[in-house]
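Take a look at the structure below.
The complex is shown incomplete by one protein chain, all other protein chains being positioned as in the whole.
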Amino acid sequence: MNRLNRNQMAARVAQDIPEGAYVNLGIGLPTRVANYLPADREIFLHSENGLLGMGPAPAPGMEDPELMNAGKEPVTLLQGGAFFHHGDSFAMMRGGHLDICVLGAFQVSAGGDLANWHTGAADAIPAVGGAMDLAIGAKQVFVMMEHLSKSGECKIVPFCTYPVTGIGCVDRIYTDLAVIDITAHGLLVREMVDGLDFAELQRLTPVPLTLAATAATTVAA
Amino acid sequence: MNRLNRNQMAARVAQDIPEGAYVNLGIGLPTRVANYLPADREIFLHSENGLLGMGPAPAPGMEDPELMNAGKEPVTLLQGGAFFHHGDSFAMMRGGHLDICVLGAFQVSAGGDLANWHTGAADAIPAVGGAMDLAIGAKQVFVMMEHLSKSGECKIVPFCTYPVTGIGCVDRIYTDLAVIDITAHGLLVREMVDGLDFAELQRLTPVPLTLAATAATTVAA
Amino acid sequence: MIDKTVSSLEEAVAGIFDGATVMIGGFGIAGQPAELIDALIAHGARDLTIVNNNAGNGEIGLAALLRARRVKKIICSFPRQADSQVFDALYHAGEIELELVPQGNLAARIQAAGAGLGAIYTPTGYGTLLAEGKETREIDGRHYVLEYPIRADFALIKAFRGDRWGNLVYRKAARNFGPIMATAATVTIAQVGEVVPLGALDPESIVTPGIFVQRVVAVPGLAQARVA
Partner (left out) sequence: MIDKTVSSLEEAVAGIFDGATVMIGGFGIAGQPAELIDALIAHGARDLTIVNNNAGNGEIGLAALLRARRVKKIICSFPRQADSQVFDALYHAGEIELELVPQGNLAARIQAAGAGLGAIYTPTGYGTLLAEGKETREIDGRHYVLEYPIRADFALIKAFRGDRWGNLVYRKAARNFGPIMATAATVTIAQVGEVVPLGALDPESIVTPGIFVQRVVAVPGLAQARVA
């Protein structure tokens, strides 16, 4: 089958972000989604450190240490963008003003619980940042992650075994194999990659799946 | 005795506002205090509709309908003043950032309860504005009022009979007869007007008073 | 291309439904979106719950909306004023419901709605008539009243300048409730003295970022409040 690579996953998520959406892209893999947003759509990127209308990385040599994204990488501000303080920035998240946030994950449960901040390892230093605020704040929470962990276990699970970030907060999962909605009636498979059949996807996924009547084949970018 | 008139009361309060103080002057009588602040002291006047560094009334013809005080009278902004929204303005009050507020009152109780927003009359339309926020927010709450009502009843009372604005919030009372601190040990008379003796003040006031060892005679401006 | 500007006041207030909760900015007439209110009167929605600091001044703006009998309930801090005769008459006739809220609690409850808080413990009003029947709690030796967010379906506000993304700046004391109401309404509608090109507003000085604004309508030549 044509498993998506990480850039293809980012491109696939980008397709679903409509013009005019206010969007926060989490640190790590989700940040790449910005590279694939269609140039003909005006989309508003929010960064929790106080930016709305975040633009691409600056040209080399033009970096400004006071103009960074939440991952502390240099960015720019588009014309029409705005700066604000952390209180206002998190009011945007927690008050339900963001349309979409895209987060990475260790696990997502059948009920939409998200685990992405802590491995639970006894000697790990916990760090949460804005993950819990994003998880519960945006109107729609998209997760992007590999379907299987490096050791081959499915990251979609009946119940999270890692400490959760938020309860029942995930709306849609994008993996390298499929696009899956979390609905009141369970997990609904919207798309699968070319060459993957539903039975095989279900075999890999320890949670009951339903194939959407309109299910499509993912077209890799 | 030399009972103070309302302008003399305002002038007396103004003497006690030190340089650098952040001050809110309530609607009505307290607003006059601004007219008597010593010109050689920098004092920061706050208005709850979003002004800090409020200046005097503008010259006739220079009024700006978007530059008013809380009483909706035209004002100016000093150099160094700032505009902000209602959330920030009331955070300044409620967060304890104002040093002093000066309020009018119907009654003040021996325990420092304030009644200044509602006569309690059955057909009155209640209106509270920012009175309750000011009463509990400022570091020091000064009340200025006539000692006796028009019908001759003392406005300093054992317990408020009017609906209260705040509980135990008043620090000092300025009347046309005396300056009285509300302390943990009761009401302490700091000053009396010329020609008034303590026995007479106590006779007029249905709450036990103590004369401060340092009590002085009020010098009318 | 995203363009939140609409070309008429009618379009700006389209969709305001009977029974809606509508926040209206302004402290007295400063910041009161008088032309949007006139458009709301013409639009015709009824049984409105209005959130404003006051209950109308004189015969224009909010007072005119009240006089047109479109308002079921008003949530405000200071209804009674020298020129609040329209409200006063309706109130005495029992034809309008009043929820009186201390001004700082009004602001804080609007902010709580905008910021997604479930409730707040506020120091204001403790021990008064306006806290009767409300839950209270002592925290670190101080008494607080539990107050809930005030949300709205629509907010009508007035700003000085805006752009097509909905970014707004205000003018002087007309700022008042505008920025916080914008955060607490599903649809925020701003009348602005001038629509400026994208990028003309300094990103350091934008008071209301466009995320909080859904519609912008220019009311030219009225950068200042209209005097009755």
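Assorted remarks:
All chains are identified by letter, namely A, B and C, in their written order; residue positions are counted from 1 within each chain.
Here is the rule we use: a contact is a pair of C-beta atoms (placed from the backbone, for glycine too) under 8 Å apart; a residue touches a chain by one contact, two chains touch by 3 or more.
As the structure is a computational prediction, the values presented were derived from the model and not from experiment.
Of the listed positions B:G95, B:G120, B:P158 or B:G195, the one in contact with the omitted chain in the full complex is B:G95.
When the full complex is taken into account, the listed residue touching the unshown chain is B:H46, out of B:H46, B:H147 or B:R172. Within the whole complex, the absent chain has one touching residue among C:G58, C:P79, C:P102 or C:G116, and that is C:G116. In the full complex, chain A touches the omitted chain through residues 47-51, 64-68, 72, 77, 83-87, 89-90, 93-94, 113, 118, 123-133, 136-137, 163-167. Remark: the residues of chain C touching the chain excluded from display are 108, 112, 115-123, 137, 139-140, 142, 144, 148, 169-172, 202, 204-205. In the full complex, chain B makes contact with the omitted chain through residues 19-20, 22, 42, 44, 46, 52-53, 77, 79-84, 87-88, 90-98, 137.
To be clear about the criterion, only the chains that are shown with their structure count from here on.
Greatest centre-to-centre distance from chain A is found for B, with centres as Cα means.
One simple way to say how far apart two chains are is to compare their mean CA positions; for chain A and chain C this gives 35 Å. Centroid to centroid, with C-alpha atoms defining each point, chain B and chain C lie 29 Å apart. Here the CA centre of chain A is 55 Å from the CA centre of chain B.
In chain A, no position touches at least two other chains. Residues of chain C in contact with two or more other chains: 111.
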